[in-house]
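With one protein chain withheld, the remaining protein chains of the complex are depicted in position.
Up next is chain A:
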Amino acid sequence: MVHFTAEEKAAITGLWGKVNVEEAGGEALGRLLVVYPWTQRFFDSFGNLSSPSAIMGNPKVKAHGKKVLTSFGDAVKNMDNLKGTFAKLSELHCDKLHVDPENFRLLGNVMVIILASHFGREFTPELQAAWQKLVAGVATALAHKYH
């Protein structure tokens, strides 16, 4: 189980409060699909994913990205119980969506990169380290119910 210090929790929560979830979600999912093209395999119904600009401008990508990042907000609120928080979503991603959990790690790292680009100087190495713990914890929690 991941353990967060009080400072890490405060730092993570503080930054999260400033994130535009809708924009960042679309950007995160879009970048995942651009940089790791095999992830497009889960989104055949999304229409035009033929180029970076098509992907980043695709309304379904933006909408789904917002959904994913909104869900990530639950992680920020429940850092002490990530496995419990994501149990149902873990089952969904295994049983219905059949997503390789390795892709959760990739998305987590893409999110960290986006935070760095949005927050610049504020995204110190220490803050990044706390966020890496969180995204790793979420990826593990989402993989937890796989069988």
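In this section, a residue touches a chain if its C-beta (ideal position, glycine included) is under 8 Å from a C-beta of that chain, and two chains touch if they have at least 3 such contacts; residues count from 1.
As a working rule, contacts and distances are computed from a predicted model.
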Checklist outcome for this item: Among "Hemoglobin subunit theta-1", "Small ribosomal subunit protein mS25", "Histidine-containing phosphotransfer protein" or "AP-2 complex subunit alpha", the omitted chain is listed in UniProt as "Hemoglobin subunit theta-1"
Checklist outcome for this item: Missing-chain contact, candidates A:Gln40, A:Asn78 or A:Gln128, resolves to A:Gln128
Checklist entry - So which of A:Arg31, A:Lys66 or A:His93 would be touching the chain we can't see? => result A:Arg31
Checklist entry - For chain A, which residues touch the unseen chain? => result 30-31, 34-35, 52, 55-56, 109, 112-114, 116-121, 123, 125-126, 128-129, 132
